[in-house]
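My questions will all concern the structure given below.
All protein chains but one are shown at their positions in the complex.
Let's turn to chain A:
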Amino acid sequence: MSRRVPPALLVPALVATALSLAPVAYLVVRAAERPDAALGVLLRPRTAELALRSLGLAATVTAACLVVGVSLAWLVVRTDLPGRRVWGALAALPLAVPSYVAAYTWIAAFPDISGFWGSVLVLTLCTYPYVYLPVAAALSRLDPALEEVSLSLGRGRAAVVLRQLRPSAAAGALLVAMYALAEFGAVSIMRFDVFTTQIYTSYRAAFDRTPAAVLGLVLVVVTFVVVLAEARTRGRAAYALRGTPARRRVAVRTWKAPVLAWAGLVAALAVGFPLVSIGFWLVTGTSRGLDLDTLASATAATLGVSGAGALLTAALAVPVGVLAARHRGGLARFVERAAYVAHALPGIVIALSLVFFAVRYAYPIYQQWPLLVLAYAVLFLPAAVGAVRASVLQSPPVLEEVARSLGQSATGALRRVTLPLALPGVLAGTALVFLTAMKELPATLLLRPTGADTLATRLWTETGSGSYAAAAPYAALLMVLAAVPGFMLGRRET
């Protein structure tokens, strides 16, 4: 395709780029303004302690997710476990449970669970599908001949299977680790102090916000180190995945009872328990009366700000996605990569930098809805750009060329051919952003107008003050909202 980018694409794409890069840039500027103070925060023993706590949590959760995810994937895909299809569907379901909702259900039932192990439990149950899904997919495509060769050479099955699963398991583990590092809601409900919660506290408590900025930067650095480490362990071996070969399943035989118990336990803890707990508190709460006004205003605020966020995100994602799909060269690559930077940034860091930014340069929108809408756009731009790019790639460039030869300008060809064809994908991506934004907690908590609430902040506040029954309707609504994208995606695949 042509190297020249039409201005109708370039200008909005550059705006999106600026918006995506602004948070990190601003944190750096902010910390550099007072280097002494920044260095002081950095060298405090407390900072090292927080780093250890965050990394320890991420490492433990990742290890636990690998055990749960790989074992379930192997049982579902490669054994004759009774009820495999049901277990398979159940295993992916926890993705629909927002982690802070899960944390709420656990702490409401067992107040003593708070702390490190409570956080590990909740995060593992919510994020093991990130390992389960890619590993199950890789297992079902694995060539059984490799296993048979290994068996015939006396090396057993596990050696070759585990080696072949490494890339998919590592990719899943990376997602889990990043999720755990960035997690705010669940750990704060579990009252386990890590980087994110400390950033929030020092932002709220102190007049001097340099510590928050420095901690945010450290968290960004830690996250990038994890990403780089994962890329290095991937190694250079080639991984042969073929079509879907016919295979014999491994018989579970005498292991049937313990294996069934394991699959059942995971499903019960990850899906069953939150539902039962919410149901219990919902019944307890409604018998005591329901504050419908607050619920209605929180729902309205959630729908409004998430809708605006989704629209802005889509408006920015379309030019970036088209650029990424249709143009090569340094500029297009830079714009696309910049949009993905936010992917590795914890929500609380993005929110924090936007606060700093608004206080100094855009005071009128400080603690107003527009700032939160902007934060959603930065946070969810990666997901939306991915959706736009994929759907634009589905319409072949030759169609644009034909449109050009029939008298359309580059922009006209985009408007009359490529965008109409990409529209379903763009709409699906926008809907996904909308639903994800409704569940967003840390940025919403920092950036919402004073006194205003969304479903997520309301749940967080009520849980924090021990009003578990009052929190139940919010948890129930959030669970329903979270189930929608899973339902949509499921329908698409069939």
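Methods note: a residue touches a chain if its C-beta (ideal position, glycine included) is under 8 Å from a C-beta of that chain, and two chains touch if they have at least 3 such contacts; residues count from 1.
Here, contacts and distances are computed from a predicted model.
Novice: Given that one chain of this complex has been left out, which of "ABC transporter ATP-binding protein", "Coenzyme F420-reducing hydrogenase, delta subunit", "NADH-quinone oxidoreductase subunit J" or "Sulfite reductase (NADPH) hemoprotein beta-component" is its protein name according to UniProt?
Specialist: Its UniProt record gives the name "ABC transporter ATP-binding protein".
Novice: Looking at A:417, A:456 or A:472, which residue reaches the missing chain?
Specialist: Selected residue, touching the omitted chain: A:417.
Novice: Going by the contact rule already stated, which one of A:301, A:316, A:345 or A:403 would touch the omitted chain in the full complex?
Specialist: A:403
Novice: Which residue numbers on chain A touch the omitted chain?
Specialist: Touching the chain left out of view, chain A contributes residues 2, 395-396, 398-399, 401-410, 412, 416-417, 420-421.
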